[in-house]
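What you see is the complex with one protein chain gone and the rest in place.
Chains: A and B, in written order; residue numbering restarts at 1 for each.
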Amino acid sequence: MKQADVVIVGAGPGGIAAATAAAQHGRSVILLDDNPAAGGQIWRDGVEAPGHRRDDEESAARTQALQRLETCGATLLFGYRVFDAAPSTLYALREATGDDNVIAIRYRNLVLATGARERFLPFPGWTVPGVFGAGGLQALVKGGFPVHGKRIVVAGSGPLLLAVAAHLQEYGAQIVCVAEQAPFSRLASFAFALRSHPAKIRQGLRYRRTLRKTPYRTGCWPVSAFADEKTGVLRAVELTNSAKSWKEECDLIACGFHLVPNTELASMLGCALRNDFVDVDENQRTSVANIYCAGEPTGIAGLDAALLQGEIAGHSCAGQPAKALRSRNRAEKIFAARLQRTFQLRPELRSLAKPETIVCRCEDVRYQSLAARTSWTDAKLQTRCGMGPCQGRICGPATEMLFGWKMNSIRPPLFPVSVNAFCLSNAQQDLTQENA
Amino acid sequence: MPDVVTVWVNGVAMQIAPRSMVSAALLTAGIPCRKSETGEPRTALCGMGICFECRATVNGVPHSRTCQLICRDGMIVETER
Partner (left out) sequence: MKSFDVLIVGAGIVGCACAKECAEAKLRVGLVETNTPGSGATGAGMGHLVVMDDSPAQLALTHYSRSRWQQLMPQLPPAVEYESRGTLWVATDDEEMGEVHAKHHTYSAAGVVAEILNASQLAKEEPNLRSGLAGGLLVADDGVIYPPAAAVFFLERAQALGATYLPGTGVVSASRGELRLADGTALHGERIVLATGTNCALLPSLPIKSRKGHLLITDRYPGFLHHQLVELGYLKSAHKVQADSVAFNIQPRRTGQILIGSSRQYGNVDPATDSFMIEHMLERAALYMPALRKLFVLRAWTGFRASTPDNLPIIGPAVALNDDKSLWLAVGFEGLGITNAPGAARLLVDQMLNRTPEIDTAPYLPRSTANHEYSHA
């Protein structure tokens, strides 16, 4: 059993900022993450690109934040994934093969910085090996997947696409094009609105410079991915801008349609959601008195918002609300709203899937089996869509876009764990109740 | 820190950079991680331990997510085929 004044779940920028801020006030802090090191997605640790520049603004901010984390006195628990919870207690599993190391972590205050995941939308050929998420491919490359010399089409939606394309290029990949489904008009007004966020403009310009030779096609989305009939290897993707369609030859596709907040743990703990995001006040406090939430689960707003909100949450936990940061936070919320409007998904994306296109990858449930169902629960019972190990995290956002269904009922285990580990977490809860 | 780590993938030794994930070994070798319920070859998709497409049997443990598993010297990886 471990315990701390402040426990933080997620060591991305939001969690790092929260840990550093709370520790500043002398509070005992535990920071957990299921990855082997801090950084989350955007600051993911791993194999660096050979030509990577460490002196640019963003790298410097990252290095500084990680250094402060190392020295702030927080206990860092890496490789731990939270799968169960009881009042004021989390249960996490050390993720290593065959290891059932379950720990209970008691908290006085909890900060959820669980980030976001990509939204996947099904289209013919999306299950062919070689088709990855956009952030997904970036993470895999950081994990050592070599892409030097590979021709990559980056497609889908969101500012993430540019970041991914620029990073992949640094690893020596040849970015064929970036296909963004949002129309040019919306993107242009978004770029114009960035004038009040100079740091974001500079970041955008850095990507522009890296990708100056890469076509950035707006109002454009994937229709189908093609594999070689004999080898099964991906060879091309068909793109469309509704006026015309064309094929781009490629070795890999990095495709994701913006982001979906990871609100499962918050929901399980009883935090109220608003418009599918965790509802927080200006101190980043949720509807549960000692639970705070920072970053993407409260609204998709990117790196700066996560850092700011994490800091606010850290100070709030320590009983020292950071009033001075509130106006910047309000500005970030406006940015978040703008992001949402800009990268709204166009209705054509609902019609990409053909009757035989797989929608639920865990169970191989095809579009035609789902079309006749009336709700998420009905689909689950009759087709097993969402009943696989991903627990609906991949197919849930897709079926919401396709059919308007909302997922419901989050129950432990939050992630698949062994019978032994689940037995342990439940046993520890009983022990706690007995001793209460 | 060794220069390379050796992992065994379906009985064949592979050299991989230290700190690489098991998924990188499989992707480099072009070996799909698993077969879907209707027999399609599948490999990693989300890269962050959520989609479960990157599962393989590692050191005898089935359903191990390879995208968040660091390669260790002598690791034995078996994929569904």
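As a convention for this text, a contact is a pair of C-beta atoms (placed from the backbone, for glycine too) under 8 Å apart; a residue touches a chain by one contact, two chains touch by 3 or more.
These figures come from a predicted structure and were not determined experimentally.
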| field | Absent-chain interface as seen on chain A, which is shown | value | 86, 98, 374-375, 377-378, 381-382, 387-389, 391, 411-413, 416-420, 422-423, 425-427, 429-430, 433
| task | Pick out the residues on chain B that sit against the missing chain. | result | 37, 61-63
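The rule we apply is simple: only the chains that are shown with their structure count from here on.
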| said: Using mean CA coordinates as chain centres, what's the gap between chain A and chain B in Å? | reply: 22
| message | Going by the contact rule set out above, which residues of chain B touch chain A in the complex? | response | 16-17, 19-21, 23-25, 27-28, 30, 32, 36-38, 40-53, 55, 58-61, 63-65, 67-71
| said: With touch defined as at the start, can you tell me which chain A residues reach chain B in the complex? | reply: 34-36, 41, 46-47, 81, 95-98, 117-118, 120, 127, 129, 131-133, 135-140, 143-146, 232-233, 358, 361-364, 388-390, 393-394, 416
